[in-house]
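One structure is given below, encoded as structure tokens.
Partial view: only certain chains, each at its native spot in the assembly.
Labels for the chains are A and B, by order of writing; each one numbers its residues from 1.
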Amino acid sequence: MSYPFEIIPSLRRETLRRLISEGKRPDNRQLLGMRDLSIRVGVVKTADGSAIVNLGNTKVIAGVKFELGKPFEDTPNEGNLIVNLETPPLAAPTFEPGPPDENAIEIARIIDRALRHSNYIPLRDLVIIPGKSVYTMWIDIYVLNHDGNLIDSSMLAAVSAIANAQVPRAIIDGDNVKLDKSTKVQLNVNPQNMPLTVTYYKIDKYLIVDPTLEEEVMSDGRFTVASDGENIVALQKGSGYFTPEEVDLMINNTISIVKDLKIKVLEMVKTPAGSLML
Amino acid sequence: MAKQPPVPLLSNGKRVDGRLPEEHRPVTMQVGVLPNANGSALVAYGNTIVLAAVYGPREPIPRYITAPDKAVIRVRYHMAPFSTDDRKNPAPTRREIEISKVVKEALEAVVFLEQYPKSTIDVFLEVLQADGSTRVTSITAASLALADAGIPLRDLVIGVSVGKVGDTVIVDLNKLEDNYGDGDLPIAIAYRKGWILLMQLDGVWKPSEVKRGLELAFKAAENIYRIMRETLKGKYMMVVQQ
């Protein structure tokens, strides 16, 4: 995963900048308008929870898996949460095989922080024997096609897969614990706490959201706000610089975007899809 | 292979999922699913789902090897972490490395490599959901993605797995049959050429059983070939040279 993907000709750059200075975008969106979003959950039968997100041409799939684990010493009464994000080489011409690079690690860690602080996942429900045995909940996010805005689309895939997750029953037999994958119960997430991110990209002095890859490559700044619709649960300034006024604006704006977006997301994650289509 | 299956793999001539021994699971295909790739395909053999992407022919990153007189195919077969019963660690296993190699060697025989000297053709295969026969599903997906990329092929390649339950030779193993059956014989075929491009074998097989397996594989390939052609039809005039 490396930037930039390709050189954007300077003429094209000029056109895009002019458009944006007029409040428009190549695909006729508003500066703060998102692309079409579709979420389908339950698409991967081997996962304990799954979702595929299409945000314009950006495609991200996420899978949840529960495994047996040991709790950390300082949190004996909580399950473990691990967020991993992969950018396999099929998703973009510049992605290479190998362990997650700094870009993939950064996104996974933003999502991890937002999930953890929002209290969306009931980690206390994921204890089997306090201090001894807990569930380790893996959130594996897999980018399938990168056309910009991986942070927000990955976050959407993660919360949707979690909403779809079912926990295999733990069978305790003396000191021995096993998972019975044939018996699963729905994970009780707290929908009102579902966190989402809105990532802002700066082109000249203008802020846009949900960029295509082309817009992303030519942007000068990136700033992510994660919110449950009321509080801020993560921030991440990426490239460029921002003024305190811009930060204020992005935070307030995010809260209202997230409020609306969550309603859509909660609706879309209700009904599992029949099968996987891209 | 000597392990006891949780349910009988054959009962009254029917398999655990109700199929007859020589019956293939439903096959579905989609091409052009990844906008970034030069070619792509999503192929399902029952509950086994593989996504294939082709990038190239392209100029490789300097550190990779090229040949002065032909294209080099690189194949990466990989299982997504959520594609298996127990979470799969994303680091490549020895099994994945071997499968990547045999799939590469299957495809090399049908691509007109000499048309693209000094370039690479990258084929990336992600198993998204695994229910047996992932390597043969991957080959079919790879072949479809190559065709979708407009890369001239001598023939389409169809992957079919054959297995054994006791003395019965079966077609298109699911996970249960793969884990508890008595043998696994994955095969890939250049259908019109009649070429065998991949062939591996696990278990103990009589020569006659291998022969029967090959016959069943060719038979199953016929229908899959038809579906591939139809999937591609209308999208591109496939360049097929004899």
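In this section, a contact is a pair of C-beta atoms (placed from the backbone, for glycine too) under 8 Å apart; a residue touches a chain by one contact, two chains touch by 3 or more.
Just so we're clear, the structure is a prediction, and the values are computed from it rather than from any experiment.
Asker: Taking the file as a whole, write the stoichiometry using the chain labels present.
Answerer: Copies of each chain kind in the whole file: A x3, B x3.
As a convention for this text, only the chains that are shown with their structure count from here on.
Asker: Taking the mean of the CA coordinates per chain, how far is chain A from chain B in Å?
Answerer: Distance between chain centres: 31 Å.
Asker: Which stretch or stretches of chain A touch chain B in the complex?
Answerer: Residues of chain A touching chain B: 44-47, 50, 57, 59, 61, 63-65, 67, 84, 86, 88-93, 97, 99, 138, 140, 142, 144-147, 181, 275-278.
Asker: Quick check: in the complex, which residue numbers of chain B touch chain A?
Answerer: Touch residues, chain B against chain A: 30, 33-37, 40, 42, 44, 47, 49, 51-53, 55, 58, 76, 78, 80-87, 90-92, 122, 124, 126, 128-131.
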